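Note that one protein chain of the assembly has been removed; the remaining protein chains are unaltered in position.
Labels run A and B following the written order; every chain starts at residue 1.
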Amino acid sequence: MLQYFVRRIVTLFFTLVIASLVIFVSLEIIPGDPASYMLGINAQEDTLQALRQELGLDKPKLERYLEWVKGMLIGDFGVSYTYRAPVIEMVSDRLWVSLPLAVYALILSTLISLPVGIYAAANRGKISDLSVMGVTQIGIAVPNFWFAMLLVYLFAIILRWFSAGGFSGWEAGLFLGLKSLTLPAISLALPQASILARVMRSSLIDTLNEDFIKTARAKGLTQNQALIKHGIRNALIPVLTIIGLQFSFLMAGAIIIENVFFLPGLGRLIFQSIAQRDIIVVESVIMLLVFSVVIVTFLVDVAYVIVDPRLRSSIL
Amino acid sequence: MKFIRKLFLVIIPLVFSVNAFAAKTDLTVGLQLEPPHLDPTGAAAGAIDQVLYSNVFEGLTRFASDGSIIPGLAKSWDVSSDGTVYTFHLNQGVKYHDGSDLDANDVKFSLDRARAEDTTNAQKALFAGITNVEVLDHHKVKVTLDKPNGNFLFNLAWGDAVIVAEESIENIKQNPIGTGPFVFDKWVQGDRIELKKNDAYWGTPAKLDGATFKFISDASAAFAAMMAEDVDVFKSFPAPEQLVQFESDPRFKVLIGSNEGETILSTNNKMEPFNNLKVRKALAHAINRQAIIDGAMFGYGTPIGTHFAPHHPAYIDLTGQSQYDPDLSKKLLAEAGFPDGFTTTLKLPPPAYARKGGEIIASQLREVGINVEISNLEWAQWLEEVFRGKDYGLTIVSHTEPFDIGIYARPEYYFQYDSKEFQKVIEDLTAETNPVQRTSLMKKAQRMIADDYVNGYLFQRAQLSVINAKVKGIWENSPTQATDLTSVYWQN
Partner (left out) sequence: MFSFKFKNKKKNNLSLSFWVGLLFVFIVFLLALISFIWTPYDVTSLVISERFKGPSFSHVLGTDHFGRDILSMIMVGAQTSIAVALVAVGIGIFFGLPLGMIAAAKRGTFFDDLVMRFNDLIFAFPALIIAILITAILGPGAFNAIIAIGIFNIPVFARVARGAALTQWSKEYILAAKVSGKGTFLISIEHIIPNILNLLIVQATIQFSLGILAEAGLSYVGLGAQPPIPSLGRMLADSQTMISIAPHMAIFPGMVIVITVLGLNLIGDGLRDYFDPKLRGSS
């Protein structure tokens, strides 16, 4: 057991080191210079040099890499080249948009998909099931940015119920904030809800075939009663796993949607920073994302091992 | 069920309609680009000036809406007879937003900072001729130049030459403290910047209580924001194709003004085969300007035949010299030794004029046998490969600096035009202060680059702004990248 943990922690450590190297090296070879981006086409060579020096870009690569890593270890993610603000502050500002958006989308997709999945499972094989499943197939196939464009066309340009983009900020009130996140959340939720509904349906059908449901029905419960009393709870485990996966996808995967709706979220921060060659921001944000995924995977693995004795014996 | 549907029809518009009845004393301005930071003296980004110029920061001189130079913080100035010494008299009672007084020391600090060896001023060249800045008294500064400079007062009007205080310089990038009629209030990064009225302004106070600059880079979002009246003014509206809809809507007004952006097909003059004048001439005749203006700018733009703004008094129309004539173009190519044309690159930066214009130009050049490989670049890549690396055949860029024909006198500049004769003309022009002489030199310069077909001269961009019909006082023209709000108000 201990040996397992030690091995996992060592690999975790190496994964992070390799990830940091990969990120650093790829951003070193990316063509384009932050100083000349900032100073534009009339800048003189000595001015560029002065700015590079001010930003610390003239130091040797190895030194900059070590400084970056050292900073991260003590929670200092550097200062943005273009905005001159600490990266960690910028990230936490952006998280106030990205996090609520992801949660909003997730709630929407869960609220839509679970009833739909249950409904389809209860009516499996019937026309209603087939048509619901057909709709979810389409939902998976729709590119979310295209769906977003259609939503903007309908709700912002024709009906003018929502604004087509931008974020009012939370200080303008919870309602306005949620309102500006509504269309983006719907666009993000559609494919997720479709996937989730399918998972819910199939996992429910699997559960319905299990013995304890059969017992329950033998005791006189109707199929729907059995489904509600015993089936749903048991079918939720795979659904929760998928929801967990979708959450991390929604955090990093909203880039395009954030761009369509012009939301000041994490995705757009990265996108902008790449264009502006604000390398330190790109590096640190990607590293944070990688770190969170790696840590979550690690914790989940460890939790499984602790909970499930069968897994424990197989790895020891 | 029916009832519920009805209820929804009533409730939804109620909930989502904006409050249209409040009297407005604030203004929301839509801009396409967000400033990277708020120091106009420390970056090239035009977005900084669009928010802060004349609103928060002021210079000794400033641009008026027609592009002329008028007094700013300096109420007047004397020029020595040899044109090398300027004595500026500052306005009395000017206070920074933090309450401190503006005096001659701040002017010395600002100018010395901009021309210092380790400056990060993007337009250091503006200050190149200054040899000394001397404080005469609290409100008097003497600036000495190495030689007369006809552009000096014009240079001082740039956003890069605004007066800043030594005390607040450290945090200027996040918290700009200037002397203007508006005070910087708040910046929600990625979304907006808020300004509020400066009650202690030294000059005519602003009519608005506050202004919000909202950053909307996406054209369809810009359209929707205007339509929903979330935004009252959209400066440099990004999608000319949608202007028709605003023109037909009485709630809005479309302002079509002049802009300093000469949009050109920049040509690498040192590269084969563009080092051959005949090839460059063939290129010029292969281009149908009107088709580009129609296709890429939806008709908004003025054809130009040289690198000069048509609204400038010294402009001469040389478009006739490069008329669209594909047959002549093919003939010229054959004479130059390319009867079957050749292949070259066309590297395009992100703006729509370049991307859309590029596709049209590529198809026009294909007609005369020039095969063009398009590659779309981000600005950072464009600066590295094209501007600094000179690794390109053709590119499309709008040169937005006012009065920038002088770039043709710099042989190391990215299109690499190296003409001693032209350099002499610009040198004379800079030293010349007599207006009549200056005009004739400007005309000479325009002709020379047109005769040499240095670049393909496409069109002068139009300054397209969409405003709420009740908003008055917005500049129609754009002599510099600024959104001067000093005299903007709502009409009841």
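FYI, a residue touches a chain if its C-beta (ideal position, glycine included) is under 8 Å from a C-beta of that chain, and two chains touch if they have at least 3 such contacts.
Since the model is a prediction, treat every value here as computed from it, not as a measurement.
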Contact set of the excluded chain (shown chains only): A, B
Identified contact with the non-displayed chain, of A:Gln49, A:Asn123, A:Ser202 or A:Gln225: A:Ser202
Sole contact to the chain not displayed, among A:Ile213, A:Ile270 or A:Val305: A:Ile270
Residue touching the undisplayed chain, where the options are A:Val69, A:Ala85, A:Val103 or A:Ile140: A:Ile140
Residue, one of A:Ile29, A:Ile74, A:Leu174 or A:Ala218, that touches the chain absent here: A:Ile29
Candidate in contact with the missing chain, chosen from A:Val69, A:Ile88, A:Leu236 or A:Val293: A:Val293
Sites on subunit B contacted by the missing partner chain, in the whole complex: 218-220, 223, 238-239, 241-242, 244-245, 291, 294-295, 350, 352, 355-356, 358-360, 362-363, 366, 374-378, 381
Sites on subunit A contacted by the missing partner chain, in the whole complex: 11, 14-15, 18-19, 26-27, 29-32, 124, 134, 137-138, 140-143, 145-146, 149-150, 152-153, 157, 198-199, 201-203, 205-206, 252-253, 255-256, 259-260, 270-271, 274, 282, 286, 289-290, 293-294, 297
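In the analysis below, only the chains that are shown with their structure count from here on.
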Computed distance of Cα centres, subunit B from subunit A, in Å: 38
Sites on subunit B touched by subunit A in the complex: 12-13, 16, 36-37, 43-45, 117-125, 173-174, 188-191, 214-218, 220-221, 223-225, 227-228, 230, 378-381, 383-385, 387-388, 401, 414
Subunit B-touching residues of subunit A, taken from the complex the two chains share: 31-34, 36-44, 46-47, 50-51, 53-54, 82-85, 90, 93-94, 97, 149, 152, 156-157, 160-167, 169, 179, 259-265, 268-269, 274-277
